[in-house]
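Have a look at this one before I ask anything.
Right, chain A next:
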Amino acid sequence: MQQVELFAVAVIFWGGIFTFLAYLLLRMIGIEKQLKIVESQVQGDQ
Partner candidate 1 sequence: MTSGLSAALAIAKKDILTQFRKRFEVFSMFLFALIAVLAFSFAVVTGGAVPQEIGSALLWVIIFFTGMFGFAPIFLSESETGTLRGLATAPIPAWSVYLGKVIYGFFLMALVEIFLVPIIMVLFGFSLLNDAPLALATLLVGTLDLAAVGSMASALTMPSESKATVFPLVYFPTATSALMLLIEITKIIVLGPGLVPVLLIFEILLAHLIAMLTLSASVFHFALSP
Partner candidate 2 sequence: MIFLGITAAISLLYVYMTWIFAPPDVVLGENVRIFFQHVAPALVSYGLFGGTLLCGVMYLWKGDLKYDILGAVTIKLGLLFTTITLLSGMIWADAAWGTPWNWDPRETTTLILWVAYACILAYRASVSDREARAQFGSIFGIVAFPMVILSYLSIRIWETLHPIVIEPSGLQMEVEHMMTLLVAMIAVTMIALIMVELSYKVDSANEKLMRIRMERS
């Protein structure tokens, strides 16, 4: 019983941190893709 709770707390703590990091990574990838598209469009305009 107690083991389960200790495990759950560890999962919440590290899971929370790493989920956020993964979210940041995914967002960064998305933004960089968009940035490339937009920058090539800007060059196309000129």
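Picked so that all candidates are chains of the complex that A comes from, given by their letters.
Simple rule for what comes next: a residue touches a chain if its C-beta (ideal position, glycine included) is under 8 Å from a C-beta of that chain, and two chains touch if they have at least 3 such contacts; residues count from 1.
The model shown is predicted, which means the values in this text are computed figures rather than measured ones.
S.K.: For chain A in this complex, which listed candidate touches it: 1 or 2?
M.R.: It is 2 that touches chain A.
S.K.: Once bound in the complex, which stretches of chain A touch candidate 2?
M.R.: Within the complex, chain A contacts candidate 2 at residues 2, 5-6, 8-10, 12-13, 16-17, 20-21, 24, 27-28, 31-32, 34-35, 38-39, 41-42, 45.
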